[in-house]
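The other protein chains are all here in position, but one chain of the complex has been omitted.
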Amino acid sequence: MATVPLHDRPLLQVEHLTMRFGGLTAVNDLSFEARKGDITALIGPNGAGKTTVFNCITGFYKPTEGMMTLTQDSGSSYLLERMPDFRISWKAKVARTFQNIRLFGGMTVLENLLVAQHNPLMIASGFTFLGVLGIGGYRSREKEAIEKAKFWLEKINLIDRADDPAADLPYGDQRRLEIARAMCTDPVLLCLDEPAAGLNPRESHDLNTLLLSIRKDIGTALLLIEHDMSVVMEISDHVVVLDYGTKISDGTPAEVKADPRVIAAYLGVDDEEVAAVEAEVGLA
Amino acid sequence: MEVFLQQLINGLTLGSIYGLIAIGYTMVFGIIGMVNFAHGDIFMLSAFIALIFFMLIASWFGAGLIVVALIFVLILAMFFTSLWNWTIERVAYRPLRGSFRLAPLISAIGMSIFLSNFVQVVQGPRNKSIPPMLNKSITLIESTTYSVQISYKQITIIVTTAVLLAAFWYIVQKTPLGRAQRACEQDRKMAALLGIDVDRTISITFVMGAALAAVAGVMYLVLYGVVSFNDGFVPGVKAFTAAVLGGIGSLPGAVIGGLLIGLIEVMWSAYFTIDYKDVAAFCILAIVLVFMPSGILGRPEVEKV
(Lines give C-alpha, C1' and ligand atoms only; values in the text may rest on other atoms or scores of the structure.)
Protein backbone atom coordinates (compact mmCIF):
# COMPACT_ATOMS: atom_id res chain seq x y z
CA MET A 1 0.00 0.00 0.00
CA ALA A 2 2.91 2.30 0.68
CA THR A 3 3.45 2.91 -3.00
CA VAL A 4 -0.02 4.32 -3.51
CA PRO A 5 -0.04 8.09 -2.94
CA LEU A 6 -2.21 9.22 -0.10
CA HIS A 7 -4.77 11.11 -2.18
CA ASP A 8 -5.26 8.08 -4.38
CA ARG A 9 -6.06 5.72 -1.60
CA PRO A 10 -9.68 4.62 -1.60
CA LEU A 11 -11.80 6.01 1.18
CA LEU A 12 -13.00 2.60 2.20
CA GLN A 13 -11.21 -0.55 1.28
CA VAL A 14 -12.89 -3.85 2.13
CA GLU A 15 -10.65 -6.87 1.77
CA HIS A 16 -11.65 -10.53 2.04
CA LEU A 17 -14.62 -9.79 4.24
CA THR A 18 -16.28 -12.98 5.47
CA MET A 19 -19.12 -13.23 7.93
CA ARG A 20 -20.49 -16.51 9.19
CA PHE A 21 -23.46 -17.07 11.47
CA GLY A 22 -23.02 -20.57 12.79
CA GLY A 23 -23.04 -22.70 9.65
CA LEU A 24 -24.39 -20.00 7.38
CA THR A 25 -21.96 -17.91 5.40
CA ALA A 26 -23.71 -14.61 4.84
CA VAL A 27 -20.78 -12.84 3.21
CA ASN A 28 -18.01 -14.76 1.53
CA ASP A 29 -14.57 -13.30 0.79
CA LEU A 30 -15.85 -9.96 -0.39
CA SER A 31 -13.44 -7.25 -1.52
CA PHE A 32 -14.41 -3.88 -2.91
CA GLU A 33 -13.56 -0.21 -2.67
CA ALA A 34 -15.49 2.97 -2.18
CA ARG A 35 -13.69 6.07 -3.44
CA LYS A 36 -13.82 9.62 -2.21
CA GLY A 37 -16.61 11.64 -3.72
CA ASP A 38 -18.17 8.58 -5.32
CA ILE A 39 -21.58 7.12 -4.90
CA THR A 40 -21.03 3.40 -4.60
CA ALA A 41 -24.04 1.13 -4.82
CA LEU A 42 -24.24 -2.34 -3.32
CA ILE A 43 -26.94 -4.33 -5.04
CA GLY A 44 -28.07 -7.89 -5.17
CA PRO A 45 -31.14 -10.09 -4.78
CA ASN A 46 -32.87 -10.52 -1.43
CA GLY A 47 -30.74 -12.34 1.09
CA ALA A 48 -27.54 -11.62 -0.80
CA GLY A 49 -25.86 -10.32 2.37
CA LYS A 50 -25.91 -6.59 1.62
CA THR A 51 -27.16 -5.47 5.02
CA THR A 52 -24.67 -7.83 6.67
CA VAL A 53 -21.88 -6.01 4.84
CA PHE A 54 -23.24 -2.73 6.18
CA ASN A 55 -23.44 -4.09 9.68
CA CYS A 56 -19.82 -5.18 9.44
CA ILE A 57 -18.67 -1.81 8.12
CA THR A 58 -20.54 0.10 10.81
CA GLY A 59 -19.41 -2.25 13.57
CA PHE A 60 -22.73 -3.84 14.50
CA TYR A 61 -21.30 -7.22 13.57
CA LYS A 62 -17.75 -8.35 14.07
CA PRO A 63 -16.67 -9.97 10.80
CA THR A 64 -15.38 -13.51 10.97
CA GLU A 65 -12.49 -12.63 8.68
CA GLY A 66 -11.31 -9.72 6.62
CA MET A 67 -10.05 -6.21 6.86
CA MET A 68 -11.83 -2.92 6.35
CA THR A 69 -9.68 0.19 6.13
CA LEU A 70 -11.07 3.68 6.15
CA THR A 71 -8.70 6.47 5.13
CA GLN A 72 -9.68 10.04 5.83
CA ASP A 73 -8.50 13.14 3.95
CA SER A 74 -6.21 13.98 6.82
CA GLY A 75 -4.39 10.74 6.16
CA SER A 76 -5.39 8.99 9.35
CA SER A 77 -6.71 5.55 8.65
CA TYR A 78 -8.85 3.26 10.75
CA LEU A 79 -9.26 -0.49 10.82
CA LEU A 80 -13.01 -0.71 11.17
CA GLU A 81 -13.14 -4.37 12.15
CA ARG A 82 -11.26 -3.52 15.33
CA MET A 83 -13.47 -0.65 16.46
CA PRO A 84 -16.69 -0.78 18.48
CA ASP A 85 -19.72 0.56 16.62
CA PHE A 86 -20.00 3.94 18.32
CA ARG A 87 -16.33 4.76 17.70
CA ILE A 88 -16.75 4.03 14.00
CA SER A 89 -19.32 6.78 13.83
CA TRP A 90 -17.45 9.08 16.16
CA LYS A 91 -13.81 8.68 15.08
CA ALA A 92 -13.79 7.06 11.65
CA LYS A 93 -16.79 9.20 10.66
CA VAL A 94 -18.87 6.56 9.01
CA ALA A 95 -22.59 7.24 9.41
CA ARG A 96 -25.48 5.02 8.48
CA THR A 97 -29.22 4.76 8.13
CA PHE A 98 -31.37 1.71 8.63
CA GLN A 99 -33.58 -0.38 6.42
CA ASN A 100 -36.47 -0.03 8.85
CA ILE A 101 -36.25 3.59 9.90
CA ARG A 102 -34.82 4.08 13.35
CA LEU A 103 -35.71 7.58 14.39
CA PHE A 104 -36.33 8.64 17.97
CA GLY A 105 -40.05 8.89 17.43
CA GLY A 106 -40.92 10.51 20.73
CA MET A 107 -38.36 13.26 20.31
CA THR A 108 -38.84 16.26 18.11
CA VAL A 109 -37.27 16.52 14.70
CA LEU A 110 -34.85 19.09 16.07
CA GLU A 111 -33.92 16.91 19.03
CA ASN A 112 -33.19 14.03 16.68
CA LEU A 113 -30.64 16.20 14.93
CA LEU A 114 -29.14 17.34 18.23
CA VAL A 115 -28.71 13.77 19.48
CA ALA A 116 -26.65 13.18 16.35
CA GLN A 117 -24.25 15.92 17.49
CA HIS A 118 -23.80 14.21 20.85
CA ASN A 119 -20.03 13.89 20.94
CA PRO A 120 -19.03 17.50 20.16
CA LEU A 121 -21.76 18.77 22.47
CA MET A 122 -20.64 16.39 25.18
CA ILE A 123 -17.17 17.93 25.08
CA ALA A 124 -18.69 21.42 25.05
CA SER A 125 -20.67 20.60 28.18
CA GLY A 126 -17.47 19.53 29.92
CA PHE A 127 -18.66 15.94 29.95
CA THR A 128 -21.76 17.07 31.83
CA PHE A 129 -19.84 18.28 34.90
CA LEU A 130 -19.50 21.87 33.74
CA GLY A 131 -22.88 21.79 32.07
CA VAL A 132 -24.71 20.97 35.28
CA LEU A 133 -22.97 23.79 37.07
CA GLY A 134 -23.76 26.10 34.17
CA ILE A 135 -20.16 27.12 33.43
CA GLY A 136 -18.27 26.88 30.20
CA GLY A 137 -19.47 27.83 26.78
CA TYR A 138 -22.12 25.20 26.39
CA ARG A 139 -24.94 27.60 25.54
CA SER A 140 -23.17 29.05 22.51
CA ARG A 141 -22.09 25.62 21.32
CA GLU A 142 -25.66 24.43 21.56
CA LYS A 143 -26.75 27.41 19.47
CA GLU A 144 -24.25 26.41 16.81
CA ALA A 145 -25.59 22.87 16.90
CA ILE A 146 -29.10 24.19 16.41
CA GLU A 147 -27.86 26.26 13.47
CA LYS A 148 -26.43 23.16 11.91
CA ALA A 149 -29.68 21.31 12.48
CA LYS A 150 -31.51 24.22 10.85
CA PHE A 151 -29.21 24.00 7.83
CA TRP A 152 -30.13 20.36 7.35
CA LEU A 153 -33.80 20.93 8.03
CA GLU A 154 -33.88 23.51 5.27
CA LYS A 155 -32.08 21.15 2.99
CA ILE A 156 -34.64 18.42 3.52
CA ASN A 157 -37.55 20.88 3.62
CA LEU A 158 -38.64 20.06 7.14
CA ILE A 159 -37.89 23.35 8.85
CA ASP A 160 -41.58 23.95 9.53
CA ARG A 161 -41.91 20.67 11.32
CA ALA A 162 -38.85 21.08 13.53
CA ASP A 163 -40.86 21.01 16.75
CA ASP A 164 -43.05 18.04 15.88
CA PRO A 165 -42.31 14.55 17.11
CA ALA A 166 -40.44 12.55 14.51
CA ALA A 167 -42.99 9.74 14.59
CA ASP A 168 -45.60 12.22 13.36
CA LEU A 169 -43.86 12.74 10.02
CA PRO A 170 -44.97 10.95 6.86
CA TYR A 171 -42.83 8.05 5.75
CA GLY A 172 -40.88 9.86 3.05
CA ASP A 173 -39.99 12.70 5.41
CA GLN A 174 -38.82 10.21 8.00
CA ARG A 175 -36.45 8.70 5.45
CA ARG A 176 -34.97 12.10 4.66
CA LEU A 177 -34.81 13.04 8.32
CA GLU A 178 -32.84 9.90 9.03
CA ILE A 179 -30.36 10.88 6.33
CA ALA A 180 -30.11 14.41 7.73
CA ARG A 181 -29.57 12.99 11.20
CA ALA A 182 -26.75 10.81 9.94
CA MET A 183 -25.25 13.83 8.15
CA CYS A 184 -25.22 15.78 11.41
CA THR A 185 -22.43 13.51 12.63
CA ASP A 186 -20.21 15.05 9.89
CA PRO A 187 -19.41 11.75 8.19
CA VAL A 188 -16.86 11.19 5.47
CA LEU A 189 -18.79 8.12 4.36
CA LEU A 190 -22.54 7.79 4.59
CA CYS A 191 -24.00 4.29 4.34
CA LEU A 192 -27.63 4.22 3.27
CA ASP A 193 -29.61 1.01 3.64
CA GLU A 194 -32.36 1.06 1.00
CA PRO A 195 -33.10 4.77 1.20
CA ALA A 196 -35.68 4.64 -1.59
CA ALA A 197 -37.65 1.69 -0.19
CA GLY A 198 -41.32 2.55 0.04
CA LEU A 199 -41.03 5.96 -1.60
CA ASN A 200 -43.27 7.10 -4.42
CA PRO A 201 -41.63 8.27 -7.67
CA ARG A 202 -41.75 11.91 -6.62
CA GLU A 203 -40.18 11.27 -3.24
CA SER A 204 -37.67 9.01 -4.90
CA HIS A 205 -36.71 11.84 -7.21
CA ASP A 206 -36.32 14.26 -4.27
CA LEU A 207 -34.12 11.70 -2.61
CA ASN A 208 -31.85 11.50 -5.63
CA THR A 209 -31.50 15.27 -5.60
CA LEU A 210 -30.66 15.21 -1.91
CA LEU A 211 -28.06 12.48 -2.32
CA LEU A 212 -26.39 14.19 -5.26
CA SER A 213 -26.32 17.45 -3.35
CA ILE A 214 -24.74 15.74 -0.33
CA ARG A 215 -21.99 14.47 -2.57
CA LYS A 216 -21.49 17.71 -4.42
CA ASP A 217 -21.95 20.35 -1.68
CA ILE A 218 -20.72 18.50 1.36
CA GLY A 219 -18.28 16.15 -0.31
CA THR A 220 -19.40 13.09 1.60
CA ALA A 221 -18.99 9.80 -0.20
CA LEU A 222 -22.02 7.54 -0.28
CA LEU A 223 -22.36 3.81 -0.05
CA LEU A 224 -25.87 2.61 -0.66
CA ILE A 225 -27.84 -0.56 -0.74
CA GLU A 226 -30.70 -0.27 -3.15
CA HIS A 227 -33.34 -2.32 -4.86
CA ASP A 228 -34.69 0.49 -6.98
CA MET A 229 -32.62 0.18 -10.13
CA SER A 230 -33.65 3.62 -11.36
CA VAL A 231 -31.97 5.17 -8.34
CA VAL A 232 -28.90 2.98 -8.69
CA MET A 233 -28.41 3.56 -12.39
CA GLU A 234 -29.19 7.25 -12.19
CA ILE A 235 -26.89 8.38 -9.45
CA SER A 236 -24.22 5.82 -8.70
CA ASP A 237 -20.69 5.97 -10.06
CA HIS A 238 -19.76 2.48 -9.16
CA VAL A 239 -21.82 -0.65 -8.54
CA VAL A 240 -20.94 -3.81 -6.62
CA VAL A 241 -23.22 -6.80 -7.13
CA LEU A 242 -23.59 -9.48 -4.48
CA ASP A 243 -25.26 -12.85 -4.76
CA TYR A 244 -25.30 -15.41 -1.96
CA GLY A 245 -22.68 -13.37 -0.13
CA THR A 246 -20.21 -13.44 -3.00
CA LYS A 247 -19.29 -10.60 -5.30
CA ILE A 248 -20.36 -11.43 -8.83
CA SER A 249 -19.74 -8.12 -10.53
CA ASP A 250 -18.06 -4.78 -9.92
CA GLY A 251 -17.90 -1.74 -12.20
CA THR A 252 -19.77 1.23 -13.62
CA PRO A 253 -23.56 0.99 -13.88
CA ALA A 254 -23.31 0.33 -17.61
CA GLU A 255 -20.78 -2.46 -17.21
CA VAL A 256 -22.74 -4.13 -14.48
CA LYS A 257 -25.96 -3.90 -16.45
CA ALA A 258 -24.36 -5.84 -19.26
CA ASP A 259 -22.74 -8.50 -17.08
CA PRO A 260 -24.39 -11.88 -17.81
CA ARG A 261 -23.81 -13.09 -14.26
CA VAL A 262 -25.78 -10.16 -12.93
CA ILE A 263 -28.62 -10.86 -15.31
CA ALA A 264 -28.56 -14.49 -14.25
CA ALA A 265 -28.69 -13.58 -10.60
CA TYR A 266 -31.59 -11.20 -11.08
CA LEU A 267 -33.62 -12.99 -13.71
CA GLY A 268 -32.64 -16.55 -12.86
CA VAL A 269 -30.30 -18.50 -15.11
CA ASP A 270 -29.87 -17.52 -18.75
CA ASP A 271 -31.08 -19.46 -21.77
CA GLU A 272 -28.02 -21.62 -22.35
CA GLU A 273 -28.13 -22.98 -18.85
CA VAL A 274 -31.83 -23.60 -19.10
CA ALA A 275 -31.15 -25.59 -22.19
CA ALA A 276 -28.41 -27.52 -20.44
CA VAL A 277 -30.68 -28.40 -17.54
CA GLU A 278 -33.48 -29.40 -19.88
CA ALA A 279 -31.07 -31.68 -21.69
CA GLU A 280 -30.10 -33.27 -18.43
CA VAL A 281 -33.63 -34.13 -17.41
CA GLY A 282 -34.39 -35.29 -20.91
CA LEU A 283 -36.91 -32.69 -21.93
CA ALA A 284 -35.34 -31.41 -25.11
CA MET B 1 -19.26 -39.84 50.24
CA GLU B 2 -22.26 -40.72 52.38
CA VAL B 3 -22.76 -37.09 53.20
CA PHE B 4 -22.62 -36.25 49.54
CA LEU B 5 -25.19 -38.91 48.64
CA GLN B 6 -27.51 -37.69 51.34
CA GLN B 7 -27.18 -34.12 50.12
CA LEU B 8 -27.77 -35.29 46.59
CA ILE B 9 -31.12 -36.74 47.64
CA ASN B 10 -32.03 -33.62 49.60
CA GLY B 11 -30.98 -31.40 46.73
CA LEU B 12 -33.02 -33.30 44.19
CA THR B 13 -36.06 -33.04 46.44
CA LEU B 14 -35.71 -29.31 46.84
CA GLY B 15 -34.79 -28.95 43.18
CA SER B 16 -38.00 -30.70 42.10
CA ILE B 17 -39.98 -28.03 43.89
CA TYR B 18 -38.00 -25.22 42.28
CA GLY B 19 -38.34 -26.88 38.90
CA LEU B 20 -42.11 -27.06 39.22
CA ILE B 21 -42.33 -23.36 40.00
CA ALA B 22 -39.79 -22.50 37.32
CA ILE B 23 -41.99 -24.02 34.62
CA GLY B 24 -44.64 -21.42 35.40
CA TYR B 25 -42.13 -18.62 34.87
CA THR B 26 -40.68 -20.08 31.73
CA MET B 27 -44.04 -20.79 30.08
CA VAL B 28 -45.44 -17.34 30.75
CA PHE B 29 -42.23 -15.70 29.62
CA GLY B 30 -42.20 -17.85 26.52
CA ILE B 31 -45.72 -16.99 25.49
CA ILE B 32 -46.09 -13.33 26.40
CA GLY B 33 -42.53 -12.28 27.15
CA MET B 34 -43.32 -11.15 30.64
CA VAL B 35 -41.68 -11.97 33.95
CA ASN B 36 -44.70 -13.02 35.98
CA PHE B 37 -43.55 -11.52 39.20
CA ALA B 38 -46.54 -12.77 41.17
CA HIS B 39 -45.79 -16.42 40.42
CA GLY B 40 -43.85 -16.96 43.64
CA ASP B 41 -46.83 -15.68 45.58
CA ILE B 42 -49.14 -17.97 43.64
CA PHE B 43 -46.95 -20.79 44.92
CA MET B 44 -47.26 -19.49 48.47
CA LEU B 45 -51.01 -19.15 48.09
CA SER B 46 -51.26 -22.72 46.88
CA ALA B 47 -49.41 -23.92 49.96
CA PHE B 48 -52.00 -22.15 52.09
CA ILE B 49 -54.86 -23.65 50.11
CA ALA B 50 -53.29 -27.07 50.54
CA LEU B 51 -52.86 -26.46 54.26
CA ILE B 52 -56.53 -25.63 54.67
CA PHE B 53 -57.67 -28.65 52.71
CA PHE B 54 -55.34 -30.94 54.66
CA MET B 55 -56.90 -29.76 57.85
CA LEU B 56 -60.43 -30.02 56.50
CA ILE B 57 -59.89 -33.57 55.30
CA ALA B 58 -58.20 -34.49 58.54
CA SER B 59 -61.08 -33.13 60.57
CA TRP B 60 -63.80 -34.71 58.42
CA PHE B 61 -62.35 -38.10 57.71
CA GLY B 62 -59.54 -38.40 60.20
CA ALA B 63 -55.92 -38.74 59.25
CA GLY B 64 -56.15 -42.40 58.31
CA LEU B 65 -55.20 -42.83 54.71
CA ILE B 66 -52.57 -40.21 54.18
CA VAL B 67 -51.95 -41.09 50.54
CA VAL B 68 -55.60 -40.71 49.56
CA ALA B 69 -55.77 -37.44 51.46
CA LEU B 70 -52.67 -36.25 49.67
CA ILE B 71 -54.12 -36.99 46.27
CA PHE B 72 -57.33 -35.15 47.11
CA VAL B 73 -55.43 -32.18 48.46
CA LEU B 74 -53.26 -32.12 45.36
CA ILE B 75 -56.26 -32.05 43.04
CA LEU B 76 -58.10 -29.42 45.06
CA ALA B 77 -55.05 -27.21 45.41
CA MET B 78 -54.32 -27.45 41.69
CA PHE B 79 -57.88 -26.50 40.87
CA PHE B 80 -58.20 -23.55 43.20
CA THR B 81 -54.73 -22.16 42.52
CA SER B 82 -55.41 -22.34 38.82
CA LEU B 83 -58.61 -20.43 39.36
CA TRP B 84 -56.64 -17.73 41.16
CA ASN B 85 -54.05 -17.44 38.43
CA TRP B 86 -56.71 -17.48 35.75
CA THR B 87 -58.48 -14.60 37.47
CA ILE B 88 -55.25 -12.66 37.96
CA GLU B 89 -54.35 -13.00 34.31
CA ARG B 90 -57.82 -11.91 33.33
CA VAL B 91 -57.95 -8.92 35.67
CA ALA B 92 -54.38 -7.66 35.93
CA TYR B 93 -52.50 -8.73 32.81
CA ARG B 94 -54.91 -9.13 29.94
CA PRO B 95 -56.01 -5.48 29.79
CA LEU B 96 -52.34 -4.54 29.52
CA ARG B 97 -51.46 -6.84 26.67
CA GLY B 98 -49.91 -4.95 23.81
CA SER B 99 -49.48 -1.93 26.02
CA PHE B 100 -46.37 -0.16 27.19
CA ARG B 101 -43.60 -2.64 27.95
CA LEU B 102 -43.22 -1.97 31.66
CA ALA B 103 -46.93 -1.91 32.43
CA PRO B 104 -47.49 -5.68 32.83
CA LEU B 105 -44.35 -5.99 34.94
CA ILE B 106 -45.50 -3.25 37.30
CA SER B 107 -48.94 -4.78 37.40
CA ALA B 108 -47.38 -8.13 38.29
CA ILE B 109 -45.31 -6.55 41.06
CA GLY B 110 -48.49 -4.94 42.36
CA MET B 111 -50.22 -8.31 42.24
CA SER B 112 -47.33 -9.91 44.11
CA ILE B 113 -47.61 -7.29 46.87
CA PHE B 114 -51.36 -7.73 46.89
CA LEU B 115 -51.25 -11.52 47.16
CA SER B 116 -48.75 -11.74 49.98
CA ASN B 117 -50.57 -9.07 51.96
CA PHE B 118 -53.93 -10.62 51.17
CA VAL B 119 -52.80 -13.90 52.66
CA GLN B 120 -51.35 -12.04 55.62
CA VAL B 121 -54.66 -10.31 56.22
CA VAL B 122 -56.93 -13.31 55.82
CA GLN B 123 -54.72 -15.94 57.42
CA GLY B 124 -52.65 -13.92 59.84
CA PRO B 125 -48.97 -13.09 59.88
CA ARG B 126 -47.74 -16.08 61.88
CA ASN B 127 -46.10 -19.21 60.55
CA LYS B 128 -48.67 -21.93 60.03
CA SER B 129 -47.56 -25.47 60.69
CA ILE B 130 -49.25 -28.82 60.30
CA PRO B 131 -48.32 -32.00 62.11
CA PRO B 132 -45.57 -33.83 60.24
CA MET B 133 -46.59 -36.63 57.95
CA LEU B 134 -44.89 -39.43 56.04
CA ASN B 135 -42.22 -39.58 58.65
CA LYS B 136 -40.78 -42.96 57.96
CA SER B 137 -37.69 -43.31 55.89
CA ILE B 138 -35.69 -45.98 54.17
CA THR B 139 -32.07 -46.35 54.99
CA LEU B 140 -30.10 -46.80 51.83
CA ILE B 141 -26.58 -47.11 53.15
CA GLU B 142 -25.92 -48.15 56.69
CA SER B 143 -22.66 -47.11 58.20
CA THR B 144 -21.41 -46.55 61.69
CA THR B 145 -20.86 -42.84 61.35
CA TYR B 146 -23.43 -41.71 58.86
CA SER B 147 -26.36 -43.44 57.23
CA VAL B 148 -27.89 -42.27 54.02
CA GLN B 149 -31.65 -42.12 54.21
CA ILE B 150 -34.42 -41.33 51.85
CA SER B 151 -37.66 -40.42 53.57
CA TYR B 152 -41.14 -41.23 52.33
CA LYS B 153 -41.62 -37.51 51.91
CA GLN B 154 -38.74 -37.28 49.54
CA ILE B 155 -39.89 -40.30 47.59
CA THR B 156 -43.36 -38.81 47.34
CA ILE B 157 -42.03 -35.51 46.13
CA ILE B 158 -39.66 -36.90 43.55
CA VAL B 159 -42.17 -39.43 42.22
CA THR B 160 -45.06 -36.95 42.06
CA THR B 161 -42.88 -34.41 40.30
CA ALA B 162 -41.68 -36.93 37.78
CA VAL B 163 -45.17 -38.24 37.01
CA LEU B 164 -46.72 -34.80 36.66
CA LEU B 165 -43.87 -33.53 34.52
CA ALA B 166 -44.31 -36.48 32.19
CA ALA B 167 -48.03 -35.79 31.88
CA PHE B 168 -47.37 -32.15 31.35
CA TRP B 169 -44.71 -32.82 28.77
CA TYR B 170 -47.20 -34.97 26.90
CA ILE B 171 -49.75 -32.13 26.89
CA VAL B 172 -47.30 -29.57 25.59
CA GLN B 173 -45.69 -31.77 22.96
CA LYS B 174 -48.45 -33.99 21.70
CA THR B 175 -51.79 -32.25 21.94
CA PRO B 176 -53.35 -29.52 19.76
CA LEU B 177 -53.36 -27.33 22.85
CA GLY B 178 -49.60 -27.60 23.15
CA ARG B 179 -49.23 -26.88 19.48
CA ALA B 180 -51.36 -23.75 19.85
CA GLN B 181 -49.16 -22.70 22.73
CA ARG B 182 -45.99 -23.13 20.77
CA ALA B 183 -47.51 -21.28 17.84
CA CYS B 184 -48.41 -18.33 20.08
CA GLU B 185 -44.87 -18.33 21.41
CA GLN B 186 -43.47 -17.94 17.92
CA ASP B 187 -45.81 -15.34 16.55
CA ARG B 188 -48.96 -14.32 18.33
CA LYS B 189 -50.43 -12.31 15.47
CA MET B 190 -49.93 -15.04 12.94
CA ALA B 191 -51.37 -17.62 15.31
CA ALA B 192 -54.47 -15.46 15.72
CA LEU B 193 -54.79 -15.15 11.94
CA LEU B 194 -54.68 -18.92 11.66
CA GLY B 195 -57.64 -19.25 13.97
CA ILE B 196 -55.97 -19.93 17.29
CA ASP B 197 -57.77 -18.30 20.18
CA VAL B 198 -54.75 -16.51 21.58
CA ASP B 199 -56.46 -15.20 24.71
CA ARG B 200 -57.64 -18.65 25.59
CA THR B 201 -54.24 -20.18 24.95
CA ILE B 202 -52.58 -17.62 27.20
CA SER B 203 -55.18 -18.23 29.90
CA ILE B 204 -54.51 -21.94 29.73
CA THR B 205 -50.79 -21.27 30.02
CA PHE B 206 -51.38 -19.38 33.23
CA VAL B 207 -53.66 -22.16 34.47
CA MET B 208 -51.04 -24.81 33.74
CA GLY B 209 -48.31 -22.78 35.39
CA ALA B 210 -50.45 -22.32 38.46
CA ALA B 211 -51.34 -26.00 38.60
CA LEU B 212 -47.67 -26.93 38.66
CA ALA B 213 -46.98 -24.22 41.23
CA ALA B 214 -49.74 -25.77 43.30
CA VAL B 215 -48.04 -29.15 43.10
CA ALA B 216 -44.90 -27.41 44.29
CA GLY B 217 -46.91 -25.77 47.07
CA VAL B 218 -48.30 -29.07 48.29
CA MET B 219 -44.87 -30.66 48.15
CA TYR B 220 -43.36 -27.74 50.01
CA LEU B 221 -45.94 -28.20 52.72
CA VAL B 222 -45.26 -31.94 52.88
CA LEU B 223 -41.51 -31.32 53.07
CA TYR B 224 -41.39 -28.52 55.61
CA GLY B 225 -44.82 -28.70 57.23
CA VAL B 226 -44.84 -24.95 57.72
CA VAL B 227 -45.72 -21.97 55.57
CA SER B 228 -46.04 -18.23 56.07
CA PHE B 229 -47.36 -15.38 53.96
CA ASN B 230 -43.93 -14.18 52.88
CA ASP B 231 -42.68 -17.58 51.74
CA GLY B 232 -43.39 -16.71 48.14
CA PHE B 233 -40.63 -14.24 47.41
CA VAL B 234 -37.39 -16.16 47.92
CA PRO B 235 -38.53 -19.48 46.39
CA GLY B 236 -40.02 -17.41 43.60
CA VAL B 237 -36.71 -15.69 42.86
CA LYS B 238 -34.86 -18.99 43.09
CA ALA B 239 -37.29 -20.62 40.71
CA PHE B 240 -36.88 -17.71 38.35
CA THR B 241 -33.11 -18.20 38.61
CA ALA B 242 -33.71 -21.83 37.72
CA ALA B 243 -35.76 -20.83 34.70
CA VAL B 244 -33.06 -18.44 33.52
CA LEU B 245 -30.28 -20.93 34.22
CA GLY B 246 -32.06 -23.57 32.17
CA GLY B 247 -32.73 -21.12 29.38
CA ILE B 248 -35.92 -19.16 29.69
CA GLY B 249 -38.65 -20.41 27.40
CA SER B 250 -37.38 -23.98 27.54
CA LEU B 251 -39.42 -26.44 29.62
CA PRO B 252 -36.80 -29.15 30.14
CA GLY B 253 -34.41 -26.27 30.84
CA ALA B 254 -36.61 -25.11 33.71
CA VAL B 255 -36.54 -28.56 35.29
CA ILE B 256 -32.80 -28.96 34.86
CA GLY B 257 -32.29 -25.44 36.20
CA GLY B 258 -34.50 -26.21 39.18
CA LEU B 259 -32.61 -29.36 40.04
CA LEU B 260 -29.30 -27.54 39.69
CA ILE B 261 -30.39 -24.68 41.92
CA GLY B 262 -31.71 -27.15 44.50
CA LEU B 263 -28.45 -29.09 44.44
CA ILE B 264 -26.30 -25.98 44.62
CA GLU B 265 -28.28 -24.61 47.53
CA VAL B 266 -28.14 -27.85 49.50
CA MET B 267 -24.46 -28.47 48.77
CA TRP B 268 -23.59 -24.88 49.61
CA SER B 269 -25.34 -25.19 52.96
CA ALA B 270 -23.73 -28.54 53.67
CA TYR B 271 -20.17 -27.72 52.71
CA PHE B 272 -19.85 -23.97 53.17
CA THR B 273 -22.09 -21.88 55.29
CA ILE B 274 -25.82 -21.84 55.61
CA ASP B 275 -25.85 -18.08 56.21
CA TYR B 276 -25.01 -17.18 52.66
CA LYS B 277 -27.12 -19.74 50.83
CA ASP B 278 -29.52 -17.14 49.49
CA VAL B 279 -26.60 -14.91 48.53
CA ALA B 280 -25.28 -17.84 46.53
CA ALA B 281 -28.59 -18.24 44.72
CA PHE B 282 -28.76 -14.54 43.86
CA CYS B 283 -25.11 -14.51 42.75
CA ILE B 284 -25.80 -17.43 40.42
CA LEU B 285 -28.73 -15.50 39.02
CA ALA B 286 -26.59 -12.44 38.35
CA ILE B 287 -23.70 -14.45 36.91
CA VAL B 288 -25.93 -16.50 34.63
CA LEU B 289 -27.76 -13.45 33.34
CA VAL B 290 -24.56 -11.55 32.68
CA PHE B 291 -22.44 -14.28 31.17
CA MET B 292 -24.89 -16.72 29.61
CA PRO B 293 -28.26 -14.99 29.27
CA SER B 294 -29.57 -17.71 27.00
CA GLY B 295 -29.04 -20.33 29.73
CA ILE B 296 -28.27 -24.00 29.26
CA LEU B 297 -30.98 -24.93 26.78
CA GLY B 298 -32.19 -21.54 25.56
CA ARG B 299 -31.66 -20.21 22.09
CA PRO B 300 -29.09 -17.43 21.89
CA GLU B 301 -30.51 -14.14 20.76
CA VAL B 302 -29.09 -12.46 17.70
CA GLU B 303 -29.34 -8.72 17.73
CA LYS B 304 -31.46 -7.49 14.85
CA VAL B 305 -30.18 -4.33 13.29
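A and B are the chain letters, set down in written order, and residue numbers restart from 1 in every chain.
In this text, a residue touches a chain if its C-beta (ideal position, glycine included) is under 8 Å from a C-beta of that chain, and two chains touch if they have at least 3 such contacts.
One rule holds for everything that comes next: contacts and distances are computed from a predicted model.
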item: Candidate names "FAD-binding oxidoreductase", "Glutamyl-tRNA(Gln) amidotransferase subunit A", "Cytochrome bc1 complex Rieske iron-sulfur subunit" or "General L-amino acid ABC transporter membrane protein"; UniProt protein name, chain not shown; value: "General L-amino acid ABC transporter membrane protein"
item: Hidden-chain contact residue, picked from the options A:A116, A:I156, A:I214 or A:V231; value: A:A116
item: Per the touch definition above, residue among A:Q13, A:N28, A:T69 or A:T185 touching the missing chain; value: A:T185
item: Given B:I75, B:I130 or B:I155, the one touching the chain that is not displayed; value: B:I130
item: Residues from subunit A at the interface with the omitted partner, ascending; value: 58-60, 85-87, 89-90, 95-96, 98, 102-108, 110-111, 114-119, 121-122, 124-125, 128, 131-132, 134, 138, 142, 146, 150, 159, 162-168, 181-182, 185
item: Residues of subunit B (touch criterion as defined above) contacting the omitted chain; value: 33-35, 45, 48-49, 51-53, 55-56, 59, 76, 80, 83-84, 87, 91-92, 95-96, 99-107, 109-115, 117-124, 126, 128-130, 233, 237, 240, 244, 275-276, 278-279, 282-283, 285-286, 289-290, 293, 303, 305
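Just so we're on the same page, only the chains that are shown with their structure count from here on.
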item: Centre-to-centre distance between subunit B and subunit A (centres being mean Cα positions), rounded to whole Å; value: 49
